[in-house]
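I have placed the structure first, in the form of structure tokens, so that the comments after it can refer back to it.
A single protein chain has been omitted; all remaining protein chains appear in their positions.
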Amino acid sequence: MKKELIKFIDISKSYGNHLVLDEFNLSVKENEFVTLLGPSGCGKTTTLRLLGGFETPDSGKILFDGKDITNLPANQRKLNTVFQKYSLFPHMTIEENIAFGLKISKKSTQYINDKIKYALKLVNLDGYENRSVDSLSGGQQQRIAIARAIVNEPKILLLDEPLGALDLKLRQSMQYELIRLKNELGITFIYVTHDQEEALTMSDQIVVMNQGYIQQIGTPEDIYNEPENAFVADFIGSSNIMDGIMIKDKLVSIFGIEIPCVDEGFGTNTPVDVVIRPEDLVITSPEHGFITGKIISTIFKGVHYEIEVLAKDYKWLIHTTKFANVGDIVGLSIDPFDIQIMKKAEYSDEKAVEIDEEL
Amino acid sequence: MIKKTLSNIYLVLIFLFLYLPLFVLMTLSFNDSKSKVIWGGFTLKWYSRCFKSETIMNAFFTTIQITLLAALLSTILGTLAAIGISSMKKKSKTIYLGATNIPLLNADIVTGISMMLLFVKFTNLSFVTVLIAHITFNIPYVILNVLPKIQQANKYTYEAALDLGASPIYAFYKVTWPEIRAGVFSGFLMAVTMSLDDFSITYFTKGPGINTLSTMLYTELRKGIKPELYALSTILFFTVFILLLAINIKNNQKQHRR
Partner (left out) sequence: MKNFKKQLLAGPYLMWMLGFIILPMLLIVYYAFFSNHKFTLSNVLAITSEVNFKAILLSLKVGILSTLICLLLSYPLALILKNIKFKNQNFIVFLFMLPMWMNFMLRILAWKILLSKNGILNTLLFNLNLPKIQILNTPSAIIFGMVYDYLPFMLLPIYNSMAHVKKDYIEAALDLGASRTRILFQIIIPLTMSGIVSGIVMVFVPTLTSFAISELLGGGKVLLIGNVIEHNFMQGMRWGIGSGLSFVLMVFVFISMILSSKFGEDEKGGTGVI
């Protein structure tokens, strides 16, 4: 059993009239890669800033290793942050940047030099000691920011959308670097992002947040395969999400069509959200589907076709490897096992719609 | 908390240091007694004497004339120069900007004396020589305000306008001007400020009988202090205060609209 390192207890925080976190509770274990995932304004960055000591909560407590650190100033906390825009000190060389924290804790020159070498090697930038900050690319600056944080041997590294400013290719390679780093260092990473792919790739645990509330906590597999509500499902991936009614156990109705499924325990005639992933829908002949519709677009995505079918005034999204002609009348079929039934989200119906438009 | 109190005390102290002298001046401008410390009752007589004083009024109107003329002419010359300089190669650009910096960096007294030497050699000191001197030290401020705007402006839009059949003047007016207008305007304002505040250069280049407010005040203050000057100070302070406040509020509104 891993030790519990961080505990948020009933944290509330508001800016003016805007409530950002409401009675927020979360615990993080040792040596975990935890990602706070959610749309902007969901409270994830505030959570990180509370932990870093840059904000104080209106109420509630934060425990670190069992000790209350709620009111401890940022410069006395034994954790380090990698900021969104790197925040390397522009008037110092790379070496001076990395040594900054070590000099404060009055380490010996020998120790500092060794640490700098080690850290630069760790982030694959050996030999960059005397370069100036502005001679580095974004990706390199981000690695130095990481090096500057980890030389202080924090128990926890906080990362605030550290890859947000990088281009796609660089972002992907940095994701692997971060996983490698976390394994080599054996410390806890708390990572904030709005990019669900990033979260799914890197995390041990994902905390999906919306409007100051936790929507779901789980492993990437849990979150992807069994989203607990429509918000999570929608935020995690492009899905077909529809209103449905659970007629009874193992039978759901969408658009008035009754379809068998495998879910139980929702009661009878209960409104639910029905989620069907695009890769689970199969295009068949009209007579073999549970529903008939017309193909309105076909786009080749490299590995698969993304096909939209209009049926019952709903655009069904389908991922398939088989080509289909626009204008064809087709049927859609699905394995009962692939239908997910979810209770309606508590707070976020409107928000989910909003995000849908953004994406 | 203690830190907060200390900083507030510090703010108040500096504020008093800056404003107490001005406040005393303003109070004295309404004082019926000539004394600097005894309150002799409220009066407006210094204000009426201030408006009747030929010395003060002449200096005031000369200042306005010189300031506006110098600011206008230096804005025109400076803006043209900035456009020219922006299209130069690096080497000539450096030379131009280096020379532009001379009056900016040099001591006012040296600039003033050097121009006096020139004027005395070739002509007589007069209103015109003061005007020339003011234009000279104003141009660099205009250039430094306009040049960055030109360099930020998109080079190709002007050429695109020409390509679409616009005449150079039409293209300038429609394309370049909107992009540099803010810089020209702030250059003009800066020139006005510099002209209003200048003493040393005016002092050396002015002809006999020509006085701006600054040189008039210098002569008067050397003789002694007349209460009319308190009234003048008060009027000027509030004029400047209201003008700047208006500009500030306007700028703030602009920022909010963005």
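General observations
Every chain is named by a letter (A and B) in the order it is written, and numbering of its residues begins at 1.
Following the convention adopted for this analysis, a contact is a pair of C-beta atoms (placed from the backbone, for glycine too) under 8 Å apart; a residue touches a chain by one contact, two chains touch by 3 or more.
All of these numbers come straight from a predicted model, not from anything done at the bench.
In terms of the touch definition stated at the top, the absent chain reaches A, B within the entire complex. Among B:68, B:118 or B:166, only B:118 touches the chain that is left out of the view. What chain B contributes to its contact with the hidden chain is residues 7, 10-11, 14-15, 17-22, 24-25, 28, 35-37, 77-78, 80-81, 83-88, 92, 96, 99-100, 102-103, 105-111, 113-118, 121, 132-133, 135-136, 139, 143, 193, 196-197, 199-200, 203-204, 213-214, 217-218, 221-222, 225, 229, 232-233, 236-237, 240-241, 244-245, 248, 252. Annotation for chain A: contacts to the undisplayed chain at residues 52-54, 73-76, 80-81, 83, 85, 87-91, 100-101, 104-105, 132-134, 148-149, 152.
Note that only the chains that are shown with their structure count from here on.
The distance from the centre of chain A to the centre of chain B, each centre being the mean of the chain's C-alpha atoms, comes to 56 Å.
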